[in-house]
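What follows is a single structure, and I will ask about it in a moment.
What you see is the complex with one protein chain gone and the rest in place.
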Amino acid sequence: MRIAITHISEYRYDGPAGSAVQALRLTPAPVKGQTLVSWKVEAPGIDSACSYTDGFGNLVHLVSPPADSTVVRIAATGVVETTDTGGVSGWTGEAVAAGAFLRSTPMTTADTAIEAMAEAVRSDDRLATLHALMDAVSEHVAYEPGSTHAQTTAAAAFDAKMGVCQDHAHIFIAASRFLRIPARYVTGYLLLEDGAEAPAHHAWAEAYVDDLGWVGFDAANCLCPTDRYVRLGAGLDAASAAPIRGVRRMTGEESLTVDVDVQAVGQGQSQSQSQSGGSQSQQ
Amino acid sequence: MLGRTASNLFWMARYIERAENVARLTEVGHRLSLTPDVGSGYREDWYSTLAAAGCLDKFDSGRNRPTAAAVHKYLLFDRSNPSSVSACLEAARHNGRSVRTALTREVWEALNSTWIEFSNFQPADFGPGKLPELLDWVRQRSILFRGAVQGTLLRDEGYHFIETGTFVERSDNTARILDVKYNVLLPTTGTAGDERGMHQWETILRSASAHRSYRHVYKSRYRPANVLDFLILRPEMPRSLRFCQDRLEWSAAALAAATSGGAASLALARESGLKLRESAVDRIFQVGLHEYLTEFLTRTAEFADTLAGDFHFN
Partner (left out) sequence: MLKTQAYTSDGQSPFFDEMLRPDGTPRPAYAEILKWLSGQSRASFKAKQEEADAIFRRLGITFAVYGAEEANERVIPFDMIPRIISAAEWRFLERGIEQRVRSLNAFLYDIYHRQEIVRAGKIPSSMVNENPAFLPEMMGFDPPGNVYAHIIGVDLVRTGENGFFVLEDNLRTPSGVSYMLENREAMMHLFPELFAAHRVAPVERYPELLRQTLESMAPRECDSDPTIAVLTPGVFNSAYFEHAFLADQMGVELVQGSDLIIEDGALYMRTIRGKERLHVLYRRLDDAFLDPLNFRPDSLLGVPGLFDLYRAGKVTIVNAPGTGIADDKAVYAYVPEIVSFYTGEKPILDNVQTFRCSIDDERGHVLDKLDELVVKEVHGSGGYGMLIGPHASKKERADFAEKIRANPANYIAQPTLSLSTCPAFCPEGVAPRHVDLRPFVLVGDRVRVTPGGLTRVAMKKGSLVVNSSQGGGTKDTWVLED
């Protein structure tokens, strides 16, 4: 399937941006099941940005917008060719060892409730365990936009029994790591079925299975990624994999608008959503 | 040189100068409180001391009029007052410590030992009898610092940032002393033999350590026009606005030459200098003394801001 993506983030500041830097993880890696037909990242200062591939396999651009900017617009656009691999991303070639995806982070630390859920699905068959875990998370945590925020931990969302895709992924990861199965957070895009109510800007989890490599589990939708999924980046958790991470040395309000448009090329299917939220800032 | 280093040097010098000025104002206030009360003079003099030190709006005396002890404590030892001698000495030393390697041993020791000694003082030990000794000590320590700067520092950019800090603070202080008492300096208030006026003029001169040198220069009794001439226009009087402005202009020119930057601050310094050189007392009266001083204070503040912008330490 050929999928066209437009992902635009617009930061508006109530004064000049001042000294700011943003790390962009906005370029999909060529993993099993997806090939980039075309891709472009536009941002103020991108021409002089430095870039490198991080330990998790993400291409990173570090940009610093001009200090007098009051609006910073970051756009990632392109076309990706996908095939259905049954959720298998395979051996994705990043530098970080699989064993490091057993580290817990503040957002992915299992509490006793998550541990109990994980114990209940434990079995000798790793793949079966992971499928059962996806079902369990999906069943326990309702999809409820606005019920959590960017810093909500897996334990808090599990306790509240509701959240968004980020929370489903964090809970899945926390439980998987507790079972000593390496797991990680993946960001990406989803081509929605007609009439579906969900953001096209999506996130899910990947877990490591010996014979297959990395396998995706989308607990929010309770399915393994298909050819309707485009995988953007990976990390230990949402903070680590964030498509845009920024710090600004200036006080003052800022607002963020995100527009994601995903459509199948030549099939006239499309979705478009917006979300608003804050981002990190520092004095 | 880092922009922050320039900032630290500039503020180190400003704070030491401020400590000295506050000590001098306190000394003059103390002296006044010992002389016979003229009308409501007693009360008013503490207010003007606080005003000249730039602390009047922050000093909270409750509903009572300020007492000598409370004002002394506030101006000398109160850490919450950013202009107290204690806070100034600490801030000067903190700034100096941040740029320790840009200072000579002599300059650092002057700062460091002053702060260490002062922080060992107990406010209770300085009643009216011991107060002059303490105030004199503060002034001596500031002079020691200036001497160390003049005698040991290389004349590089660092020196000129120290000089600009010193003279921005000093000219600001002299202008404020005059402005607080501008009403007693107007030509209509001064008549020969006015005992109360004489007393006020002497106080103003004392606040700038100028009461003795005045006699050498003018060989006459105190007259408002001469007081203003001396503290505003005389290039040989080391606390006059003109003297400070000459030094600022000189340092701004040196900084511009050394760094090929600083054009804006140099232009401002030159403009201020020109205005002072072209001034005369009668013209100042025409403009209005208060208006003239207000404009001067605004220009000085603008110069300090522009300097910080020019050399990246804002």
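Think of it as A and B in the order they're written, each chain with its own count starting at 1.
Just so it is clear, a residue touches a chain if its C-beta (ideal position, glycine included) is under 8 Å from a C-beta of that chain, and two chains touch if they have at least 3 such contacts.
Computed from a predicted model, the values in this text were never measured in an experiment.
Participant: Which chains here would be touched by the one that got left out?
Facilitator: Taking every chain of the complex into account, the missing one touches A, B.
Participant: Given the contact definition stated above, which residue among B:His94, B:His199, B:Arg270 or B:His290 touches the chain not shown here?
Facilitator: Reading the full complex, the residue touching the unseen chain is B:His94.
Participant: Of B:Arg105, B:Arg196 or B:Arg277, which one is in contact with the hidden chain?
Facilitator: Among B:Arg105, B:Arg196 or B:Arg277, only B:Arg105 touches the chain that is not shown.
Participant: State which residues belonging to chain B touch the missing partner chain.
Facilitator: With respect to the unshown chain, the touching residues of chain B are 1-6, 94, 97-98, 100-101, 105, 108-109, 112, 116, 119, 157, 255, 259-261, 311-313.
Participant: What does the interface between chain A and the hidden chain look like in terms of residue numbers?
Facilitator: Answer for chain A: residues 19, 21, 23, 45, 48-56, 60, 62, 64, 94-97, 99-100, 102-103, 236, 245-247, 249, 280, 282-283 touch the chain left out.
Note that only the chains that are shown with their structure count from here on.
Participant: Please tell me the distance, in whole Å, between the geometric centres of chain A and chain B computed from their C-alpha atoms.
Facilitator: Computed from C-alpha means, the inter-chain centre distance equals 60 Å.
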